[in-house]
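With one protein chain held back, the other chains of the complex are shown just where they sit.
This part shows chain A:
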Amino acid sequence: MVGLRTTPADMPAKARDVGRARPWLRSAEARHQAWGYLFLAPMFLLLVVFKFVPMLQAFYLSLTSYDLLSPPRFVGLRNYATLLQDPLFHQSVGVTAYYVFGTCVLIWFVSLGMALIFNAPLPAKNVLRTIYFIPAIVPVVVYAIIWLFLFHPYGLLNVALHAIGLPAVQWLSDTRAVLPGFILSSLWRFAPYFMIIYLAGLQSIPLEYYEAAAIDGAAGAQAFRCVTLPLLRPTILLVVVVSIILMSKVFTNVLIITGGGPAGATRVLSLFIYQTGFQYFKMGLASAASIFLLFGTMTFTLLQLRLFRDDPRG
């Protein structure tokens, strides 16, 4: 436990004197820290055992050829080289990028818009908020089955299109329509969740700021631009980071609704990993793709943290 030790140089002079006189754990501050680490320890242990060790294990597997049936065989970086040349992997990366950005950009704006609406004085606001939030709490399997029915050639979506005079769309068999369909379904499910986060951010902005802005002659769009957006910045960062991480891990609904088809048009990276590992039993290749997904998500997150970092010069 590296963090437990505080070097004498870090301590104020008085504390240093006390430190000399008494063993380290006798100081109140040190005892306080020790308790803190003690309470953190179980969670830290869980993280190590169930997150970091499996991640290290996945990295090791990514350097092997392993089919579950025979012992792993070390192959160096060959799995990574195979992935780089694999058109299916390229297709999966493309599908994932399309899905993540298509869904996230829509979610950022739609959920912010809904939060602004629900933050304004509305009749029966709480009831409406609750109704709007329901898709976010529906179990993912139920959500997938609901959309399986909606996407049916004679399902509600096509009935609605027909009612407004538009031609029916083959949501599940047309390779051009299937991903926009998934983006639509993800928007239905996730926009309410992010709306709540935005709503919390909006409600934490003190009303005095708006009053001061109003005195200065800023109202409506100007107040939104000059007061709401800057103060909502940490919330926006949270929404952007969490939404990208969530969407890049999409799996269950794709598996249930299309299984990655038609013609691989919905085979997102997590499904590619699942199929490679658990259908074809190529654990090494699947692990390499997992490591790629991990680093891809981490890179985006760090990039966003940097982009949204508060400018120290104000």
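Observations on the model:
What we mean here is this: a residue touches a chain if its C-beta (ideal position, glycine included) is under 8 Å from a C-beta of that chain, and two chains touch if they have at least 3 such contacts; residues count from 1.
Here is the rule we go by: contacts and distances are computed from a predicted model.
Missing chain, UniProt protein name, picked from "Extracellular solute-binding protein", "Polysulfide reductase NrfD", "Heme exporter protein B" or "Proline dehydrogenase": "Extracellular solute-binding protein". Across A:68, A:229 or A:298, the residue that sits in touch with the chain not pictured is A:68.
Within the complete assembly, A:275 is the residue of A:64, A:119 or A:275 that touches the hidden chain. Against the chain not displayed here, chain A makes contact via residues 65, 67-70, 86-88, 153-154, 168, 170, 172-175, 255, 258-264, 275, 278-281.
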